[in-house]
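The other protein chains are all here in position, but one chain of the complex has been omitted.
Then we have chain A:
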Amino acid sequence: MNIYVLLKRTFDTEEKITISGGKINEDGAEFIINPYDEYAVEEAIQVRDAHGGEVTVITVGGEDAEKQLRTALAMGADKAVLVNIEDDVENGDQFTTSKIISEYLKDKNADLIIGGNVAIDGGSGQVAPRVAELLNIPYVTTITKLEIDGTNVKIVRDVEGDSEVIETTLPLLVTAQQGLNEPRYPSLPGIMKAKKKPLDELELDDLDLEEDDVAAKTKTIEIFLPAQKEAGRILNGDLSDQVKELVQLLHTEAKVV
């Protein structure tokens, strides 16, 4: 089976966000594989181990993303591809990224493409379903279970807490929801092996794309931090009085109940 994973490098979830010069300050920040994409990598490895084939991890970004690709290779992926757009694209959006990925994938005969359901930085959740549409293959988002039998696929997906059982067929794109699996940590032998696994680097030229072909359809005009909340009130006194006071405050002052 020919399996592709869509991966994004993101800020660590524990990082505080600051802004300098109108942009998110990346100095000294820790970067990780987007947590939902980790589930995607793990699932791809498990599907390959059960059904045979090869796992290729692809990302669109800059040279810095090599580190996250190597981590995916250390987990057990076979190959990695970085489409480096540092020199060509200044302000891409989800249209940009999905166009690039689908151009790369269009002649690869992928059986299964797995991505995270959302990236924790941009948070749009658009790229994977867009890629499926551009490749004209079906997709199922926020999956928590994947069973493949020949070309038949049975999926459980999370829908706002409920579960839908879905039947479909390969080729297919799915996006991972938390609960799909437990991503493994790269082992030491895995890390050693990863250094020798192929990591291809491409640019727009290699995909026969011009900058205009991938020009963003939306533009960010401002980034700002939410207003700081003033410190709240810690109630005092007897616990039962505190509870009574709290209910009164919520009712008369905050007016939320």
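FYI, a contact is a pair of C-beta atoms (placed from the backbone, for glycine too) under 8 Å apart; a residue touches a chain by one contact, two chains touch by 3 or more; residues count from 1.
Following the convention adopted for this analysis, contacts and distances are computed from a predicted model.
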For this session: Would you mind picking the UniProt name of the chain not drawn here, from "Probable glycine dehydrogenase (decarboxylating) subunit 2", "Electron transfer flavoprotein subunit alpha", "Amino acid ABC transporter ATP-binding protein" or "Peptide/nickel transport system permease protein"?
Result: "Electron transfer flavoprotein subunit alpha"
Seminar exercise, completed: Of A:Tyr4, A:Tyr36 or A:Tyr104, the residue touching the omitted chain is A:Tyr36
Exercise. In the full complex, which of A:Met1, A:Ile191 or A:Ala216 touches the chain missing from this view?
Worked result: A:Ala216
Exercise. Considering the entire assembly, which residues of chain A contact the chain that has been omitted?
Worked result: 11, 13-17, 19, 24, 35-36, 93-95, 98, 118, 120-134, 138-142, 144, 154, 158-169, 177-179, 215-226, 229, 231-235, 239-240, 242-244, 246-247, 249-251, 254, 256-257
